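Take this structure first; my questions come after.
Excluded from the complex is one protein chain; the other protein chains are retained at their positions.
Up next, chain A:
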Amino acid sequence: MSTETSPWEEHFGSRENQNKAAQLGMWIFLGSEVLLFTNLFVGYGVYRYYYPDIFVEGSKHLEAGWATVQTLLLVTSSLFVALAVHYIRQGRQFLTALVLLVGMGMGLGFLGIKGWEYWKHWTEGALPGEYYRLEELPVRGGSLFFTLYFLLTGLHAVHMLVALGLLGWLVWGAVSGKYTAEYHIPVEVGGLYWHLVDVFWLFIYPLLYLVE
């Protein structure tokens, strides 16, 4: 990685073209990510069709109130990340770093709540597969609900960690003056990734927590 040289790469021909390529590349990657989660959503659909009542009962074991707080945190963090893109387009590097840090703080809050909820499931025995100890719900179906719960939220949490790392890297780049009003494409595509992780949650949240 060339650190102090120009961020503009010669083979793109023009700067607009490099920006366009970066945007397109990120969108293709996001499309690919959607398909990664699709498997789990399909699994959810199939097993909810098999065990509709158990899924309703299982959902009651989750913290819907806290999940709502998480949703608010994440959606608001997306607003701050969008603001970061707005500010860096004007070349305001410190403001960019600041709003990114606020967004990251909310993301960490989200993960904190998630961790606490996981700990609660742990003590309760509401765990996937062979670790399933919850007595109120039958193993057939009940363990599947929690398997899917952990897979969906776990995969999402892994994506959150990656996205947080990405934002941290953007903060460092903004503070060190790497991004300017001219060159800010990393902030744009990094922001796109953050929004995608946010959108995933907007599907996971009703599917797991708001089942009636």
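Throughout what follows, contacts are C-beta pairs under 8 Å (C-beta built on N, C-alpha and C of every residue); 3 or more make two chains touch, one makes a residue touch a chain; residues count from 1.
As a working rule, contacts and distances are computed from a predicted model.
S.K.: For the chain omitted from this view, which of "Transport permease protein", "HAD-IIIC family phosphatase", "Cytochrome C oxidase subunit I" or "ABC transporter substrate-binding protein" is its UniProt protein name?
M.R.: The correct option from "Transport permease protein", "HAD-IIIC family phosphatase", "Cytochrome C oxidase subunit I" or "ABC transporter substrate-binding protein" is "Cytochrome C oxidase subunit I", the UniProt name of the unshown chain.
S.K.: Which one, A:Gly31, A:Pro52, A:Gly165 or A:Pro206, makes contact with the chain that was left out?
M.R.: Candidates A:Gly31, A:Pro52, A:Gly165 or A:Pro206; residue touching the omitted chain: A:Gly31.
S.K.: Could you tell which one of A:Tyr50, A:Phe94, A:Trp119 or A:Trp169 touches the chain left off the display?
M.R.: Of all options in A:Tyr50, A:Phe94, A:Trp119 or A:Trp169, contact with the hidden chain holds for A:Tyr50.
S.K.: Residues of chain A in contact with the chain that isn't shown?
M.R.: 1, 10-13, 17, 20-21, 24-25, 28-29, 31-33, 35-40, 42-43, 46-47, 50-51, 128-132, 139-141, 143-144, 147-148, 150-151
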